[in-house]
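A protein chain is absent from this complex, but the other protein chains hold their places.
Now for subunit A:
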C-alpha cells in the first residue's frame, strides 16, 4: 500500500495500459475474453467481456465487467466490477470481484490470503482475467465475498447452479 500521499502517476499508468492493450490485441486471450478501454480519452477505465467457461453453470453467458485503474497503476491493482452483478461466491452482491490477485499487499485484514498470489506490478490485465476465468470455474468459498451465495454453493449446489443458469438466460434476453 502506498498510503495517501501517493501522487498522481497517471502518465506512467497510461503508458503501461497502452502497452497492455496493444499486447492483448496482438495476442488475444483465446476467444473467451476481450478487454479494452471504454474510450481512447481515458485509459484508466476499461470494459471486459468474459464468456462463461464450458462445463460450468456460467457456460453460454457473456458477462460484462468494468475495470477501473488507480492513478498509480501498476503499483496498485485495479478493481473489477461485473455489471450487472453476477451470482458467484467470490463476487460481492454489488458486482465487485474479490480475488487475492486484485488485493494490494498491505490490504489483508484477516491474513487469509497470506499464502496466495497477490498483486504485484508485474501482474496485469491479462493475468488477472485468466485468474477470474478460473475463479468462475472453481469458486473459493474459503474466502468468499457473497456469504449467502457461499452457503448456497456449499449446501445446495443444484439450486446454486439453477440460479446461475437462470441469471445467464435473463442476461441473454437483454
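Just so we're on the same page, contacts are C-beta pairs under 8 Å (C-beta built on N, C-alpha and C of every residue); 3 or more make two chains touch, one makes a residue touch a chain; residues count from 1.
Here, contacts and distances are computed from a predicted model.
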For the chain omitted from this view, which of "GPI transamidase component PIG-T", "Glycosylphosphatidylinositol anchor biosynthesis", "Carbonic anhydrase" or "ubiquitinyl hydrolase 1" is its UniProt protein name?
-> "ubiquitinyl hydrolase 1"
Just name the one of A:58, A:119 or A:160 that touches the chain not displayed here.
-> A:119
Among A:29, A:44, A:62 or A:75, the residue in touch with the chain that has been omitted | A:75
Contacts of subunit A with the absent chain, listed as residue ranges = 1-7, 9, 12, 15-16, 19, 72, 75, 104-106, 108-109, 111, 114-122
